[in-house]
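Every protein chain of the complex appears in place save one, which is left out.
A, B and C label the chains in the order they appear, each numbered from 1.
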Amino acid sequence: MSSEKKQAELIREISGVNPLKCMKCGKCSATCPAYNEMDIKPHQFVSYVANENIEALVQSKSLWKCLSCFACVERCPRDVQPGRLIDAARQVVVRQRGGNYLKADEIPELLDPELPQQLLVSAFRRYRR
Amino acid sequence: MQRIGVFVCHCGSNIAATVDVKKVAEMALLEPGVVHAEDYQYMCSEAGQEKIIEAIREKNLTGVVVCSCSPRMHETTFRKAAEKAGLNPYMVEIANIREHCSWIHKDMEEATKKAVILTRAAIAKVNLNTPLKPGESRVTKRALVIGGGIAGIQTALDIADAGYEVDIVEREPSIGGRMSQLDKTFPTLDCSACILTPKMVEASAHEKINIYTYSEVEKVSGFVGDFTVDIRKKARYVDMDKCTGCGVCQEKCPSKKAPSEFNRGLNTRSAIYTPFAQAIPNVPVIDTDSCIKFKTGKCGVCSKVCQAGAIDYTQKDEIVSQKYGAIVVATGFDTIKLDNYDEYAYSQSKDVITSLELERIMNAAGPTKGHLERFSDGKAPKEMVFIQCVGSRCADDRGKPYCSKICCMYTAKHAMLIRDKYPDVNVTVFYIDVRTPGKNFDEFYRRAVEQYGVNYIKGQVGKVIPQPNGKLLVQGSDLLDNRQILKEADMVVLATAIEPNEGVRKIATMLTASIDTNNFLTEAHAKLRPVESPTAGIFLSGVCQGPKDIPETVAQAGAAAVKAIGLLAKDKLLTNPCTAQSDELLCNGCSTCANVCPYGAISYEDKEVNDHGIRETRRIAVVNSALCQGCGACTVTCPSGAMDLQGFSNRQILAEVDAICR
Amino acid sequence: MSIEAKEEFRPKIVAFCCNWCSYAGADLAGSSRLGYPADVKIIRVPCSCRVNPMFILRAFEKGADGVIMCGCHPGDCHYSTGNYYARRRMTLLFSMLDYIGVENGRTRVEWVSAAEGVKFSTTMNEFVEKIHSLGKNVRLGDLRCRN
Partner (left out) sequence: MKYSYYPGCTLKNKAKALDVYARASAKALGFELEEIKDWQCCGGVYPLGSDEIATKLSSVRALNDAKEKQQDLVTLCSACHHVIKRVNDDMKNVEDIRTRANNYMKLDEPYAGETTVLHFLEVLRDRVGFDTVKEKVKNPLTGKKIGAYYGCLLLRPGKILEFDNPENPKIMEDFIRALGAEPVIYPYRNECCGGYISLKEKEMSGNMCGNIMESAKGFGADLLITACPLCLYNLNASTQDGLPVYYFTELLAEALGVKEEVAQV
């Protein structure tokens, strides 16, 4: 099995999502609040996994722009859950490739007095291993 | 001992590609009673049937097993062939080695093994078969059509034209159904009322057609050829015979706040009302929920102004009981509720409407007299957005898994009509796929794009965002451009999924007609018997069977009529001989069987029996084979084992079990 | 015998299907090419209420490893009430069977309509898998019944 095939398999497994359920309606991309910040759009994400085009995916900055707001999950008519796919790709990057979108030493600079703990905890969970 | 012939069908390659048919025939010969076995390419063909007939004659066969497709497909075919050769047709059994074997297994060895076992079971059964003779039952030469929309009207007209009496039962105060609500029809753009109204008039004037409006089917009993149906005629509070249809009562009625069902709640109607001007019958009904007289006891204006004296506040519901030979279901559809799709803001903005509401708006007799306007402020829209597949093609339980089939075409129609009448209005359609199979359909859609400049965007809408300034912001995908669109619109129209009308499940249960998970009635065979229910004597017309447009509905309505006529034309029907019988030597007269029989087919007689030389009079169960439908409930409940079912006897089924487990 | 014992376990499974819903559902599974193991053999009965507990006992006696009965959905019986009787009978029978050692997993009732080819296939796949996990049925197998 090629490594991309394996990675695609892994993403499907972690996410529990079957990208073949997608009917390519584009509602996920229509609904995504972070759409403009993404280089690979949510609906493309689904077909990238289906086509096992993983290298481009894990390099994508979309991984770090998804807000996990579940609008795509809620509104998808085919129950594909693109948000879970994006998270699984992010997991692949932080677990296997040591990717790390948030470095410990950059944190002090990002803090301000009003910032809730919740924000740091959440960002840590999503961005780091 | 039986002399059994086994006939193994290749079904072209359908069976032969996965099952070694020669082996099956070979193995069959080893079974007790089998004196002949052969295989052939298409057993159901003329030549195949001839082979069976020949073998029966030449080898004096007393039983036949055909290893082929499902008995639901060709059991009758093979039984008829056997009959031709002089064999009792009930001496034929089918081993289903296609649907239950070759089509679901890939491994040849495995599939062949299974086919051999299935054949063995069928042989074991035939060894115990006995010749059966069907009884006869009469046919009531009258048909019932449930639903008075275009499907029901067409079916009724066709049956009546063949000379049979037909009753139409319609729930609403008038016949006409959904089609009466439509403005224009695709792909010809002729006016819906102009083609429907004459049919409504024809039906009401037809001497063979009797119409029960404002009525519902309450109870169904009996079986093919001899149904008894109770129809509830709801109280109209208006005497049908006296009313002249002058309409003064509706004009003078002081309660005018009830939402008009016919106009989809877009405007109001009086408490005494006919749903629309061309209603048939043109006799109003009183809606007691909004009538002041019924709510407070004071008013009575309609009664005072009615010169014919037709108003009768004391009227009661009436039950009519009638016998029918055939029943046609034509209960139609409604659009789904949009509570699960509020991202499109249907409940949050008056300017987000369904396509059916748009039909009423575009209609000259509708709430806006045919003027396209916003319901929030009455202004004419400049930007219209249509959203396709709202609730259709949905994998979860929010919507419907199927394509509603009519939306692509009616949206093209709406877009075209709007661009034609209001050239300054821009029309945008967000679509997933444009589906236009049908004569002149794609041409129609292309005209909308090419001649009328309708802007089709491939991509679904994610959210409709009402703006403080009264506009609607439509946030959607343009998949071909790979961008997210924010489009300001004045009105948004939702191509809402359609679903079978409410209450159809209740009707299906009364008719014991099968129904699928989407509440569409199931046809007896998807391709070959599309207008018949698996329940004999029940026929399907229109959208109750699956989404359809008007031409398809009319075609199916005619087909259902022909099937019903075919039944009514017979004087007698052969009944299923697979009925229960009690063994008088075993029966102890306990009444358990009669209690479980859904047809009241079992009664008790005092009968003199000779039990091993002892003569005595015993109370014994007797099955009326004309009433027995052969379910077998009594056979299992019988504590003494006296009841048995012909054709599915205890010994036969046990023999099958044994053969399978061997 | 010892060679046979090493063979892969192929369970014997009998499925009783009512003519109106489940048998048609099985046909639909077939025409939709929705596969399930060949271990399942279907016997057609007019209605689930025709299934005499005796048939099921006989199957186990004869070495069946599992028996499944399929009928129309409650309320949709072609004969109005047949499946209600069947449901009641099977509940009693299965608890009795469980009591004498034929585990509940070896018996099953499932409602499959004529339109549910997918459900028929998934049900059969699940059932066969369950029987595989339970292994061979020996509790009710009667060697005298072997032929």
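Methods note: a residue touches a chain if its C-beta (ideal position, glycine included) is under 8 Å from a C-beta of that chain, and two chains touch if they have at least 3 such contacts.
These numbers come from a predicted model, not from an experiment.
**Student:** Tell me the shown chains the invisible chain touches, ordered by label.
**Tutor:** Looking at the entire complex, the absent chain's contacts are A, B.
**Student:** Can you work out which residue in B:E343, B:E523 or B:E584 touches the chain that's missing from view?
**Tutor:** Hidden-chain contact among the options goes to B:E343.
**Student:** Who touches the missing chain here, A:S29, A:S62 or A:Q91?
**Tutor:** Going through A:S29, A:S62 or A:Q91 one by one, A:Q91 is the residue touching the chain not shown.
**Student:** Contact with the hidden chain only, please: which chain B residues?
**Tutor:** Spelled out for chain B, the touching residues are 339, 341-343, 345, 347-348, 396, 463-469.
**Student:** Since one chain has been left out of the picture, which residues of chain A touch it in the full complex?
**Tutor:** 13-16, 33-34, 37, 65, 67-71, 73-74, 83-84, 87-88, 91, 101-102, 110, 114-126
Quick note on the criterion: only the chains that are shown with their structure count from here on.
**Student:** Looking at CA centres, what chain is most distant from chain C?
**Tutor:** A
**Student:** Roughly how far is chain B from chain C, going centre to centre by Cα mean, in whole Å?
**Tutor:** Those two chain centres are 30 Å apart.
**Student:** So the centre of each chain is just the mean of its C-alpha atoms; given that, what is the distance between chain A and chain B in Å?
**Tutor:** 45
**Student:** Touching two or more other chains, which residues of chain B qualify?
**Tutor:** Answer for chain B, listing residues that touch two or more other chains: there are none.
**Student:** Which residues of chain A touch chain B in the complex?
**Tutor:** 21, 23-32, 35-36, 41, 43-44, 71, 75, 77-79
**Student:** Quick check on the complex: what are the chain B residues that touch chain C?
**Tutor:** By the definition above, chain B touches chain C via 70-72, 96, 98-101, 103-107, 110-111, 113-114, 117-118, 121, 508-509, 512, 514-517, 522, 534-535, 578, 596, 598, 629-633, 635-637, 645, 648, 650, 653-654, 656-658, 660-662.
**Student:** Chain B touches which residues of chain C in the complex?
**Tutor:** 12, 14, 19-21, 23-24, 26-27, 29-31, 33-36, 38, 41-47, 49-55, 58-59, 62-64, 72, 75-82, 85, 89, 113-116, 121, 147
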